[in-house]
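Quick one: the structure is below, and I'll ask about it shortly.
For this depiction, one protein chain was excluded, whereas all remaining protein chains were kept in their positions.
Labels for the chains are A and B, by order of writing; each one numbers its residues from 1.
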Amino acid sequence: MSLDQNEISKLARLARISIADSDTAELSQRIGDILDMVDVMQAVDTSNVVAMANPHDAVQRLRADEVSDTNQREHFQAIAPQTEDGLYLVPQVIE
Amino acid sequence: MPNHTVADILRGLEAKTFSSEEITQQYLDAIGAHDPRYNSYITVTADAALAQARAADQARQNGSGGLLCGVPIAHKDIFCTEGVRTSCASKMLDNFIAPYNATIVTKLTQTGTVTLGKTNMDEFAMGSSNETSFYGAVRNPWNTDCVPGGSSGGSAAAIAAGLAPAATGTDTGGSIRQPAALCGLTGLKPTYGRVSRYGMIAFASSLDQAGPMAKTAEDNALLLQAMAGFDPLDSTSMQQAVPDYVGGLNKDLKGLKIGVPKEYFSEGLDPAIGAAVETALDEYRRLGAEIKAISLPHTHLAVPCYYIIAPAEASANLSRFDGVRYGYRCENPKDLDDLYTRTRAEGFGAEVKRRILIGTYALSSGFYDAYYRKAQQIRRLIKQDFDEAFKEVDIIAGPTTPNPAFALGEKVSDPLTMYLEDIYTIAVNLAGLPAISLPVGLTQGKPIGLQLIGRDFDEASLLAAAHQYQQRSDWHRQVAPGSV
């Protein structure tokens, strides 16, 4: 099994990763190999098996509604690519 | 100095044979002199380490030092360290100075450890050979033509080379145990939820677990003591009492039931490893353990299951790397799309991109049930295999890896064979269980690892079993030829 160029572009688009045309063939092959490898799962009857998202049958713990974080804007924005007036800047967003 | 264990260093500090500052300086000197051969560190924090060491010496003198006061260690570069680059071995985070500390970094520092630096790894912990690092491959001190394993390859190589007595690692599919096995070390993956994940850069959230790597089980016990425990900042951290691991090391093994799954001795296992494991099991018989043959019938599904679940979780976990708030941003993005797609294309390496795309595929509309849900159902079957086995036995034993350290470049071009490296370790992550790898032999001058798997939250039994084996063997005392 291998994915065609369209499928690869669709995945790349969803994942917001640009992929050079020259890399598509190899990527398609690699991903196809992995999909072949995992195909063995399809032979297993799991109709009565409950999906398992987490190793423990534990439940969500709740946090008290108390403010514990204070303003660290300068600290956090010291590592930001581009900021102004306390805002993170990105190329213009069009709605 | 070379081949000190953590316990050796604690004794030396206690006896004032050396100060923390002296031993820290010796490690820093050794790193400077020898690490160019191994590339085990991404960042060395010499000044901060010496300052910490002096503070530790002071604390020890005042009698206020913690459990590991003055012990130099290294952190895998996946743990956030405030004020220090935390790269995850990725170009994406090459410029990322973490603004906060991971919980385990805080906890270890509070017990007095001195941080020598941040160790190399596979990019975002995705790999089994430490060849996917943005900072270049790491070499195995036992044979510099070989890989140290991965993804915690830098931590493993640093310890094996005598450039740190112990280090932290993370294990998502075998990333502590496999490099420990390939470098002749003892490494423990704790039960999922035993050690906080807060501040550990996520690869696959439901599988990731931090743990210690060192030469001995005793050192693992010392480090785990400091790392383990509930963390209110991590919803998946479990409220379980932390036992006295060091105090439990000599718990009698008489009557211990060890199960040996037949599936772990199938084709593909290097016969020399099979033989070494058998020999180790004989030693356990002599220690009073009872060895039983068992079966884990869904073992062959573990790698396929993992290679859907881990990439799926990773595909979402790595979406935050978008060039907006921190990390790499591409030059002159022409619009928002360009910012995203080029930042991520340029910032991530090939293996990371591959896994993001696989994960995206497995979750996408029309494929979710066939891949992701199916894998989650298989995951339960794998967990049930272990549940059944642990009704009969206390510990499950087998090889950690199917082969010893392999040559650099040998598998990097073939992801599928690389993925099979983790064939014996992956099921443990899917089930959330604790497991330890300890050295039990050498083949062609390369170490062999024995894996012991325990019940949920029963790290103590694994540490005791490993420790008592190490009282009767000296594989863990073998020194890599390349060690300083």
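By definition in this document, contacts are C-beta pairs under 8 Å (C-beta built on N, C-alpha and C of every residue); 3 or more make two chains touch, one makes a residue touch a chain.
By our rule, contacts and distances are computed from a predicted model.
**Q** Can you match the unshown chain of the complex to its UniProt protein name from these: "ATP-binding cassette domain-containing protein", "Phosphoribosylformylglycinamidine synthase subunit PurL", "NADH-quinone oxidoreductase subunit J" or "Aspartyl/glutamyl-tRNA(Asn/Gln) amidotransferase subunit B"?
**A** Record says "Aspartyl/glutamyl-tRNA(Asn/Gln) amidotransferase subunit B".
**Q** Using the touch definition up top, pick the residue from B:I201, B:A214, B:I358 or B:A480 that touches the left-out chain.
**A** The missing chain is touched by B:I201.
**Q** Looking at the whole complex, which of B:L68, B:L108 or B:L363 touches the chain that is not displayed?
**A** Residue touching the absent chain, from the options given: B:L363.
**Q** Going by the contact rule already stated, which one of B:L336, B:L416 or B:L442 would touch the omitted chain in the full complex?
**A** B:L336
**Q** Spell out the interface residues on chain A facing the chain that's missing from view.
**A** 14, 16, 53-54, 58-69, 71-73, 76-77, 82, 84-95
**Q** Which parts of chain B are in contact with the chain that was left out?
**A** Chain B touches the missing chain through residues 79-80, 86, 88, 93, 96, 98-100, 102, 197-202, 204-206, 232-236, 312-313, 315-316, 318-322, 324-326, 336, 340, 360, 363-365, 368, 372.
The rule is simple: only the chains that are shown with their structure count from here on.
**Q** Just curious, how far off is chain B from chain A if you go by their C-alpha centres, in Å?
**A** 23
**Q** Once bound in the complex, which stretches of chain A touch chain B?
**A** Touch residues, chain A against chain B: 3, 7-8, 11-12, 14-19, 27, 30-31, 33-35, 37-42, 44, 46, 49-56, 58, 60-61, 63, 72, 75-76, 78-82, 88, 90-94.
**Q** Inside the complex, what are the residues of chain B that reach chain A?
**A** Touching chain A: residues 95-97, 99, 192-193, 206, 232, 235-236, 238-239, 298, 300-301, 303-305, 307-308, 315, 319, 322-327, 329, 333-342, 344-345, 348, 353-354, 356-358, 360-361, 364, 370-371, 373-381, 383, 415-416, 419, 430-433, 456 of chain B.
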